[in-house]
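Take a look at the structure set out below.
Removed: one protein chain of the complex. Kept in place: all other protein chains.
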Amino acid sequence: MSPAYFLRRLLAVALVLWIVTIAVFAITMVLPGNAAIMILGEYATPDQVAAMEIRLGLNRPAAIQYLEWLFNLLQGDFGMSLRLSLPVSDVVGSAFRNSALLAATALVAVTVVAVPVGMLTAVKRGTKADLGISLVAYVGTAMPEFVTATLLLVIFAAPGNPLLPAGGFIPPGESVAGFFNHVILPAGALGLILTAHIARQVRSEMSDVLASDYIRAARLKGLRERRVIWGHALPNSLAPAVAVISLDIGYLLGGIIVVEEIFAWPGLGRLLILALENRDLPVIQAITLLLAMVYALSNLLSDLVIAALDPRVRYE
Amino acid sequence: MNELVRHPTGLVGSVLLSLVAIAVILGPFLAPFDPQAFHPAVRLAGPSGTHWLGTDQFGRDILSRLLTGAGPTVLFGVGATALGVLAGSIIGVTAAVAGGWVDSVIMRTLDGLLAVPDLLFTLLIVTILGGGIGEAMLAVAVAFTPGMARIARSSVLSIRTREYVLAAIARDESRAYIIVQEVIPNAIGPIVVEATIRVSFAIMIGATLGFLGLGAQPPSTEWGLMVAEARQYMYRSPWVVAVPGLAIAVAALGFNLFGDALRDAFDPRRRR
Amino acid sequence: MTRLVANRRQVVIGLAATSALPNMGFAQSMSPKYGGTLKISHSTRIATLNVMQLSGPAEYPCVDMLYSGLTRIQPGRNSAGPDLATSWEANEDATRFTYNLRQGVTFHDGTPFTSADVVATYEAILDPDFGSPARSVLDVIDSVEAVDDHTVQFNLNAPYADLAISTAHANARIVSAAALAGDRNDLETKPNGTGPFMLESYDSARITRLVRFDNYYMEGQPYLDAVEMHLFPDLAAETANYLSGNVDVMLNVQQADFARIAAAEGSNALRVPAGRYVNVVMRQDQPPFDDVRLRKALAMSVDRQLLVDLVLEGLGRPAYDNILSPEFQYAIETPGIPYDPAAAKALLAEAGYPDGIKLTMVASNRPAIRGQVAIAIKEMARPAGFDIDVEAMPHDTYLANVWRKGNFYMAYWGMQPTEDATFNLLLTSTASYEDTAWFNEEFDELVRRGRSTSDPAERAAIYAEAQEIQLRDTPYIIAMYQDVLTASRDWVEGWIVHPLNRVFFIESVWLNRG
Partner (left out) sequence: MTNSRAAAANGQPVLDVRDYSLAYGTPAGPVEALRNVSLSIRPGRTLGLVGESGSGKTSLAWAIMRYLPANAVETSGELVLLGEDLRTKSLEEIQDLRGRRVCMVFQDPGASLNPVLRLGDQIAEALVRHRALSQKDARDEGEAWLARTGISRPSEMMNRYPHEASGGEKQRVVIATAFACNPEMIIFDEPTTALDIITARQILDLFDDLHDETGVTALYISHDLGLVSRVAQDVAVINQGAIVEFGPREHVFTRPSHSYTRDLVEAVPNPDHRIVTSEPDAEDALLSLDEVNVMYGRGKNILSFLQPKREVVQGARNVSFGLRAGEILGIVGESGSGKSTIAKTLAGLQDFEGSVAFGPRSYSGRHKIDRAYRRAVQIVFQHPDASLNPRQTIGKILSRPLKLYDLVPRSERSRRVRDLLRSVFLPEDYAERFPHELSGGEKQRVAIARAFAAEPRLVICDEITSSLDVSVQASVARLLVDLQQKTGTACLFITHDLNLVRQLAHRIAVMRNGDLVDLFESSQARAPERHPYTTQLLDAVPVPVEASQVSSAAERAP
């Protein structure tokens, strides 16, 4: 791959993010209600509301506010959180780290399970094992995270003899075992739907590969089935699998919102809900921008990986 | 249609969808009890001869609530998808037909919006609109629009280079005729397939919004809300959350399976 | 086991006889053990530690540990006891108060506490631009003066008998003059108080950890080495975590989980009757709520005991529209209102609605109890001819569109420390959150007289009259009082909650682990 291609892709990501900043800013501008009341809640005294209104100073033209915000943003200054009275970069930064831990764990687990399962079911297409796994996968994709999470809690964290903690977070720096103990349920709730989806997609990609002329040619060369699958089919299915996984990262980033809320995971998702409920505009803006950036960059990364896996796209 | 039912996935999907459709249309009439009526004597009771699926914290009959909740739950998904598809198709077709800088601007904007995860986008919009089932439906529709616009655009673009469209251009047909008569009828297939599968996503997102308190509101019997309301009793009587939770899965599964079968039926390459 | 304390009224509220409280620090047979970390779980975020402005349920225990006030609400009573002030006296007409300050107290950073800190704190509270919630109960103060290093004097603009209770306000804790003179944003995250615990780490998304302050003025206290506040936003997860023994105290317990937690081995579920209530707001400057008969008809259409059973799982008491719960010293014996749909229907017909009336009642979804009460009222009132359409909505939408604007909605209030604070919160014409347009000059005048009267008998008569007026006009329907529920593990000694839910006495808690 040429540096020019990489640069062009990076430019495209920057353009996308710029568009996101406009969209995000526009959205936060039209949020209804008196921001001060929304931030302080109904038990705030009128004094508090008045003080907050002065502090917000949201009475300047939107375009000026946008430019000012963008200017600060480019210097790494996301402003102050209105609800938490801390710099947004601090609040969002630590939440981002925690979310990344959860998302990465889930993604790794999903990949490790889903890709082999998808390939296996494609190879064993039509057998009982395929049917069984496909059925589970179908049901899996139809369960929203909050249902999965709730059922997981009922099954694994029921009081009396809980197998796993019902929620909470322990930084891996504090205790690795504790981290894994706490991450299993949220990662499971987050991963079920993705595992099912990715396994299905990989199965379908792999089935297409297995039905292709070059697999037929390989078989008719007398190659053993093992060599056909591992030597010929697998390398061709990896690139599409990476593409599917990278697209599902978008879904994963949405899924963390609910899962973090249920499992008390101190990440971006929960922070976002708090920010939305409290009209914490700088935090909403930062999170949305951050998630969009992660998604755009993960797509870019997946393109690079695909280029590494498939010689046809290498010199594009 | 035969093609659909012959597929095992299509068959199961059709059966599940029929069940859901029956619940949507006839649910309110089939419900044995008033779904809002309290039966304080039998709060949080397990399944019994009177209350087949048990009762909730107010002693309301879960079966009746489930049956009347099918409407709001499923129609939410269908409505949100329909709106999203309509808006997306209009935008996508416009971009494809206009081409040039109009297309570029529309597509780059869509790229930007698509970079925001669906649920996050929906949450932002529902917060702007202010929560409630109608607002949530609109939000999901808006969140679906960019994706559908993309699909519609690529569908139109692939149709636009078909030879029958070229033939129409060569004949000097009007632009309107080409779009309405030649392009759209043929571009609609992939859009319908995508829409069907998206209904299941819309149902799930709708339920999730209900669960987060931003979608359907009490005393609605929308299934996501039923799960949310019953969650605090989940250890005491697990079926109160399990029943609506599984109902959501069944409805979503039905649309998912049906959509996949539809895709296979449209795509000869995948036909077995 | 459940400690159920449901003594009606009198001075002692929440906690009955001390014999029922073997764990109280001041009444125990065992001598407390030192050391250990107390883990408390809570479900709402600790968004700030700014003592002068915070208002979150989980923020109150934090400032209660970090700071001291001049006075402090006493365990189990709605009365003020000494804290940083050892004593106080008023002049004849209760317009000037002198507080004598404790000597030898230092802040966590080692600087000594003096009257200058008190003056600086109260001046900040009284500054309208600073927006302290405590100002609403302290705005009778005209000026604060330091008489000497350990004496301050408050000059009031009107007679006010309850000043000692007002100075116990959770947001009126003493901050050092230096902190107020410096960057006030530091108050958010770098608290420097005189309380029994100091902040060690603050992660608003997860754990806030406080450690023992060795120079706390109470000799030998606190007993604990540290206290950790663990956040669990999902209530079901919080309960499961508590029951599995990962935390020692659950700050607030849901009604739905209370019985299970009470029955669980090694767990103490504590239930404290309190004056918390959901009230039905009806705007009386517009029809149909301008007609008292309609309001009364609705009041008769609510089966209050059933409501307590359904919504509170029995963990509360029926209320009969009195804004003062029995815990208040001057609360009257409120007559019951029987559930009588037939009579209600007749009264509704009399009010001009023989065929019933269609109404839309708004309920925010946070906390869920608002919606639950609304739905229950809808069902109960149906036989009386009320066709109520419940419109539940997200809390932010409610705040933006309905709160203090709508004509028929559910409000939710915690208990106030005094009768005067309660009336001035909602019911007087100039109340802070006046939302009914129920303006009654006679009532206003009674409240005004009550606050400047120190004689208990006189006050009782005045407040009784005020309550009669309130009950006659039914500005709100208040159908039940909700108990405060908390839980602690067996090894936790001395954990109590106050009906006000603002003071916690954690300096007296100790761990009795084998």
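The letters A, B and C name the chains in turn, as written, and every chain counts its residues from 1.
Quick note on the criterion: a contact is a pair of C-beta atoms (placed from the backbone, for glycine too) under 8 Å apart; a residue touches a chain by one contact, two chains touch by 3 or more.
The structure displayed is predicted, hence computed values, not measured ones.
Undergrad: Could you tell me which shown chains are touched by the chain that is not displayed?
TA: A, B
Undergrad: Considering the whole complex, which of B:His39, B:Arg162 or B:Arg236 touches the chain not shown?
TA: Spelled out, the listed residue whose C-beta touches the missing chain is B:Arg162.
Undergrad: Using the touch definition from the top, which of A:Ala187, A:Ala218, A:Leu253 or A:Leu268 touches the missing chain?
TA: Of the listed residues, the one touching the omitted chain is A:Ala218.
Undergrad: Please identify which residue in A:Leu11, A:Ala26 or A:Leu301 touches the non-displayed chain.
TA: Within the whole complex, the residue contacting the unshown chain is A:Leu11.
Undergrad: Pick out the residues on chain A that sit against the missing chain.
TA: Chain A touches the missing chain through residues 5, 8, 11-12, 15, 126, 212-225, 227, 231-232, 235-236, 309-312, 316.
Undergrad: Where does chain B touch the missing chain, residue by residue?
TA: Spelled out for chain B, the touching residues are 6, 100-101, 104-105, 108, 162-164, 166-167, 169-173, 181-182, 185-186.
The definition used in the following text is that only the chains that are shown with their structure count from here on.
Undergrad: With respect to inter-chain C-beta contacts, which pair, B-C or A-B, contains the greater number?
TA: Taking the two pairs in turn, the one with more contacts turns out to be A-B.
Undergrad: Centre to centre, by mean C-alpha position, how many angstrom separate chain A and chain C?
TA: 40
Undergrad: Identify all positions of chain B at which a residue touches two or more other chains, and write them in rising order.
TA: Counting only residues that touch two or more other chains, chain B contributes 127, 130, 231, 234-235.
Undergrad: Residue numbers in chain A touching 2 or more other chains?
TA: In chain A, residues 32, 150, 153, 158-159, 261, 276 touch at least two other chains, as defined above.
Undergrad: For chain B, which residues are in contact with chain C within the complex?
TA: Contacts found on chain B: 36-38, 40, 43, 57-59, 127, 130-132, 213-214, 217-220, 229, 231-236.
Undergrad: Contact residues on chain C for chain A in the complex?
TA: 45, 47-48, 50, 53, 55, 128-133, 135-136, 185, 188-189, 203-206, 230-234, 236-241, 243-244, 246, 260, 264, 395-397, 399-401, 403, 411, 432
Undergrad: Please output the residues of chain A touching chain C within their complex, sorted ascending.
TA: Per the stated touch rule, the residues are 32-34, 37-38, 40-52, 54, 83-86, 91, 94-95, 98, 150, 153, 157-160, 162, 165-169, 261-264, 266-267, 270-271, 274, 276-277, 279.
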